[in-house]
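Only one protein chain is missing; all other protein chains are in place.
Just so it is clear, A and B label the chains in written order, and each chain counts residues from 1 on its own.
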Amino acid sequence: MWFKLQYCIETKDLVRIFKSKDQTVKALDNVSVSIGEGEIFGLLGPNGAGKTTFIKILTTLLLPTSGEAHVGGFNVAKESNKVRKIISLVSGGETPGYGILSVSENLWFFSQLYGLSSSTAKEEIKRLMTDLNFEEYAKTRMSRLSTGYKQRLNLARGLLNNPKILFLDEPTLGLDVLTSKKMRGYIVDWAKKERKGTVLLTTHYMAEADEMCDRVAIIDRGRILACDSPLTLKEKLKENVIMRVEVSSVQADFSFMEKMTGVIGFSQTRSIQTDTTTLKVMVRDESIFSKVLAKLEEQKLKILSINKAEPTLEDVYISLVGRGFEEEAGS
Amino acid sequence: MHEQLVHNLKVVYARLWVRVKGEFREPEWIAADLVIPLLTLSAYVYLYKMLNAPSEFTGFVIIGGTMIAFWANVLWNMSAQFYWEKETGTLEIYLVAPISRMAILLGMALGGIVNTTLRAVVILVAGTFIFQAPLVINEPLTALLMFFLTITALYALGMLFASLFMLYGREAWHTASLLQEPVYFLSGSYFPTNSLPFFVQLLASFIPLTFGLDGIRRVIVQGEGIANIWLNLVALVIFIVVLFPLAKFALNYMENLGKKEGRLTLRWQ
Partner (left out) sequence: MAIKTILKTVKQAIWIGWKVETNWADPLVFAIYYLIRPLAGLLIVGFIFIIGSAAGGAFSPEYFTFMFIGNSFFIYVVQIMNTMSMLIHDDRAHYEVLKHIYLSPNSWSWYIIGRALNGVLNASISLVLTLGFGVLIFQGLLGVHIPINWLGIDFSQLALSLVLGIICFIAMGFVLCGINIMTSKVQFMLTEYVSGILYLFGGVVFMPEILPSWGQTISNALPITYFLRSVRFSILHQAASSIQTDLLYLALTMITTIIIGFAVFRIAEYKARRDGLIDKKEEY
């Protein structure tokens, strides 16, 4: 039975702790999130932030240590089977089926896991393969597909049961730019026009979250730092100044900026091919930025270019955490 | 309830279909399964012949070899299935779907029965014609009943082991390996168990295969009837009645434990 709920997905003070012999890790730290019906909700954060842990709890693969989570009005811990009837999970980079079976055979098999009749399954499989543009691979063995087509198969598998809530865990991981774009477009169409379903998407690609999501929650080390529409999140940064500076070195140390008053945060992207580093610095006002430039010149670094940047979701992350996603990966 | 049953039967059929389809995609196993199962059995048959043992011992070996093919099917196609799915990355897809775990296991085991049955038939036929095993089937229905109950009890035991495999990685894999030769020995796959010391026989009585093998041998090799093997039938029914609910409980328990400890879909552990 499906009835109008206030929220399609709701978590309250969700905590998940992993214990091993060597260490204890708090993967989720009092996460409270509410997602409405028909919403495309993004969970954005670096690797190890807790995104997959969160999605595993909501898809009944993991129990929370404490707190509550409801999907479609059902408690994920106590009413797992009811949750499973209305959801689907598509994980990027995962094996979407059996290598020895063809694409259509794999899809037929998975349709049976959701109790579809063979005739309905055949129609749905044909439609999905046409919509996702890989009908010519129907009889190809899955082991022979490229990564892009495997992921299309994965997505088709996830949509077979026409879920009310679709969970996407890094769905474009490992895909090329064009395939990723097509996939994102398809998911938005599915959610907004075709099915009017709810989507919870985890990603560490900011452009993806920006492009697809009605709202985005930024997560870091298990905690939600901010949650709002991408536009609103970026608007909040307008009072700050974001400058992009390219310098002629990949070895310089920029940690002095961490101690500078008025520097909210910064990120760095090093390019070994061009031997340059692109810094993105967020400051309270332009006078502080001139002090940053002076410090860079003291290190005898050649400034190749300076320009003002529009705030992005990464800047939102930097303003909250003080560092970019790249630093997170190294720490 | 009816809808759920039909749904789960579809799952059984679908998993069975995948298994059978996959097997016939690479049919190299067919030639191997027609000849090779006889090899170890032949060694034991020749050993009995060298010792001048009566011909009924040849029958013991042949029946034992036939039945352990089914035990191997249970062990590797059913018990190890969740471990297998986890390692190939498809377990998550099953666990998120609204289906019975036992349906998946049953489908896989039934799918494996195609090559298991072929193997068993080859052993039985070759054993009879090449080694002149003295097989006498006075009560074929009794033999079939015995066989059916043995397989059912083994499947229930297999589901119970599958719950361990769901959570544990290589430990469970090696535990399954450990359940081959020791079970063959304890259940008397190649010799009558009444020759074993009492405490060993007691241990063997916890294995459904022991009662199944003994019963089938007595019917097919020694020509006994249902009146003589009723105790074996009762024992197998008890196994079935106890093991199936235990397996369901264990599967639920281990799944929840895996979800609590975060190890359910963790590979390479």
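The rule is short, and it goes like this: contacts are C-beta pairs under 8 Å (C-beta built on N, C-alpha and C of every residue); 3 or more make two chains touch, one makes a residue touch a chain.
The structure displayed is predicted, hence computed values, not measured ones.
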{"item": "Residue in contact with the excluded chain [from A:Ile86, A:Leu101 or A:Val281]", "value": "A:Leu101"}
{"item": "Chain B residues that touch the omitted chain in the full complex", "value": "18-19, 21-23, 26-29, 32-33, 36-37, 39-40, 42-44, 46-54, 57, 76, 84, 87-88, 169-171, 174-175, 177-178, 180-182, 184-185, 189-192, 195-196, 268"}
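The rule is simple: only the chains that are shown with their structure count from here on.
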{"item": "Centroid spacing, where centroids are CA-atom means, of chain A and chain B in whole angstrom", "value": "45"}
{"item": "Complex contact set, residues of chain B against chain A", "value": "3, 6-7, 10-11, 13-15, 17-18, 21-22, 25-26, 88-90, 92-99, 256, 259-260, 262, 264-265"}
{"item": "Chain A residues within the chain B interface of the complex", "value": "16, 18, 53, 56, 59-63, 81, 84-85, 87-89, 91, 94-95, 97-98, 100-101, 105, 108-110, 112-115, 157"}
